[in-house]
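Before any comments, here is the structure.
The complex appears here without one of its protein chains, the remainder shown in place.
To keep things simple, chains are lettered A and B as they appear, and every chain counts its residues starting from 1.
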Amino acid sequence: MRKQLVGFCAVGALLAATGIASAETVKVGVISTFSGGFARWGEQMKRGIEIYQKHHGDSVKGNKIEIVYRDDTGPVPDKARQLAEELILREKVQFIAGFPWSPNALAVADVVTEAKVPTIIWNAATGVITRRSPYFVRTSFTLPQVAYPMGVWAGKNGVKTAITAITEFAPGVDAETFFIKAFKENGGQVLESIRMPLSTTDFSPFFERILNAKPDALFMFGPGGPSSQGIIATWASRLRPAGIKLLATNEIQEIDLVGVGKNGIGAISTGHYTETNDNELNKRMWADMKAMYGEKAIADIAMVATYDGMEMIYRVVEKLGPRAKPEDIMQMMSNMSFPSPRGRLVIDPKERDVVNDVDIRKVDESGGRVTNVAFDKVPSVKDPWKEANPAK
Amino acid sequence: MSSFITVLLDGLAYGMVLFIISVGLTVTMGLMRITNVAHGGFAMVGGYLAAMMIRAGVPFFPAAILASVAAGLVGGAVEMTVLRPLYRKGELAQVLLTFGLTFVFIAGLTLLFGTNSQAVPLPDYLSGSVHIGFRDYPAYRLFLIATGLVLAVFLWLVVDRSLYGAKLRAAVDNPRIARAVGINVNRLFTGTFIAGCGLAGFGGVVGAELLMLEPFYALKYLVVFLVVVVVGGLGNFKGSFVAALAIGIIDTAGKFFFPNISAYFFFSLVFVLLLWRPNGLMPAKSAA
Partner (left out) sequence: MTTLPTRSGLAELSAQGRLGLAWHALPWVLAFVVFYMAEGYLSLWTNALIMILLTLSLDLALGYAGIVTLGQAAFFGFGAYAAGLFAIHVHNDPLIGLVTATALSGLFGFVTGILILHTQGVTLLMLTLAVAGLLAEWANRAYEITGGDDGLQGVRMGPVLGLFRFDLYGKTAYLYSLAVLFVWFVVVWRIIVSPFGRSLDGIRQNPARMRAIGTPVWWRLVAIYTISAAMAGTAGALSAQTTRFVGLTTLSVLVSGTALVMLMLGGTRRIYGAFLGATVYVIVQDYAAKVNPFYWMFFIGALLMATVLFLEGGLMDLGATVRKYWRRAPVKKP
């Protein structure tokens, strides 16, 4: 019993060597949020997996790909860590994936390093994450990767003064820092930086203050979901009439705009995945999604990162077989580049982190949807956080 | 000056939302002595139902009324089945049961409506702005202030000036004597609980722009509702009214003037107020 636990890899390698590895089950543990206020993340990831498996089947060369779901219930790092240990020791998974939340991803770094389990980050966007374990690779984005181009675009496109208003938690501070850096480098002036409490429900007093300062634009970052919707709605009623632009990042997604409606129109944002982009894979994903989950289903960054993450796993199993060495898997995953619903997924082999083309988009009504429409693009953005903090 | 008035109006509107939702809790917690932490759940039920009806084409006001009636009926069903056995048990049992009920609400609504937040679309005449002398101001917030005021006057008339109010106060002060003089205390409490939950449901609908409807609504705003009731003085309508407005205005003004330390405002305010007046701003004279 204990010997089995010590190293399924060793056992796997042995089986592979003796040639009976032809039809194995490859287990992928998915740690995401399936209950509570953030359950949407888990739902979108699950859909991403199911759509991918509809496109590519649930096995590779006869090896079944089995998904084991675990609920981290939200940003609860110790829970995530416990689930990772269970998945490794109990379910003997070959891959771990998921992680809507940065703290959860950071909390499992030690565990997956010690157990050598390749782990794919499907959302968590704090820059440092992939540095914390050599077994991490990321298919989503990093916050500085989208906040920095926003600052550049604003500085170069007639925005002279701005106020930043972010919700005060780590990702918000990241976004603020890199927007301001880029904006100042490009000639912009930041009049004030407001950090709003996470618990804020009524944003109007902050916006009244911004209105008094009369900046050209407001750069916002919220925690997504209802709070972000509140920020956007308050902008629409207080600042938009005064001609103050709203600048934001990935959180302006079609899936969130449903709760905002026409209030969102005119908001400018940067993002690595724009729902209306016209690449074939994206259209196919949308069509199948609507067929599988109904007309109300909407694709988002979590679904796309999951779809691409599944592609990574399928490619690994296809080429290296079901029981490859973790080092070989990481080597292969770090050098990947393939078509994605976002356009193309490219991994920077040095940092094991994603390199994204970042779209500049504007919210508009298009074909009955209030959604993002891209009008400019910054190609191949590497994570600016890593450039500002070189590895020692 | 103009932004001073605007901030005051914003604070009033926020305070009124707190009042509309919390006044139902004043009834259940203050008068009926049920420590009801599921109160936010009834607000949520009202909000979700209204959102669904409005999306299906029902106009705003009929939807709001129907939804609050539905929330009240859910409340009545809860009172008669699971709460009534608890009147004699301690507040801890009540907390635990209503906590469990909150979980069931959250899971049930998520099952029916999914995990996304629910928008309650406003009618055109409320979603625009009104010119108020020196600037344009959102009509919706003016509507909130007016609604809160009307409701406050109405409740004051009912509780202080009607036979029903007299019976209710009697039943709370001394249920045994009230029964002896022929008041049907059970029916009175059930009716009052239904009214309290209905008000919560109504607040959930009209306040949805400020307190966004989402699966965790019932837990997220619970502390705020409780604070209004406790700071106001248990069971005191006027106290709740004053507390809700004070919290709304001070919180809003704090965010305007000192945005970067506003995170501490709410709890500091609660801490100081309750140390200063442990029984609330206006402790109820009766039924200590």
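In this section, contacts are C-beta pairs under 8 Å (C-beta built on N, C-alpha and C of every residue); 3 or more make two chains touch, one makes a residue touch a chain.
Predicted model, so just to flag it, every value in this text is computed and none were measured.
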item: Identified contact with the non-displayed chain, of A:Lys61, A:Arg90 or A:Lys319; value: A:Arg90
item: Residue touching the undisplayed chain, where the options are B:Ile5, B:Val95, B:Ile132 or B:Val185; value: B:Val95
item: Residues from subunit A at the interface with the omitted partner, ascending; value: 1-2, 5, 34-36, 39, 42-43, 69-71, 73-78, 81-82, 85-86, 88-90, 102-103, 106-107, 110-111, 114-115, 126, 132, 168-171, 173, 197-198
item: Absent-chain interface as seen on subunit B, which is shown; value: 29, 35, 82, 85-86, 89-93, 95-97, 99-104, 106-108, 110-111, 219, 223, 226-227, 230-231, 234, 263-264, 266-268, 270-271, 274-275, 278-280
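Keep in mind that, in the parts below, only the chains that are shown with their structure count from here on.
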item: Centroid distance [mean C-alpha coordinates] between subunit B and subunit A, Å; value: 37
item: Contacting residues of subunit B [partner subunit A, same complex]; value: 3, 6-7, 10-11, 14, 106, 110, 114-119, 121, 129, 136, 138, 209-216, 220-221, 252-256, 259-260, 262-263, 266
item: Complex contacts: residues of subunit A adjacent to subunit B; value: 36-40, 43, 168, 194-202, 204-206, 208-209, 211-212, 225-227, 229-230, 233, 237, 241, 255, 258-261
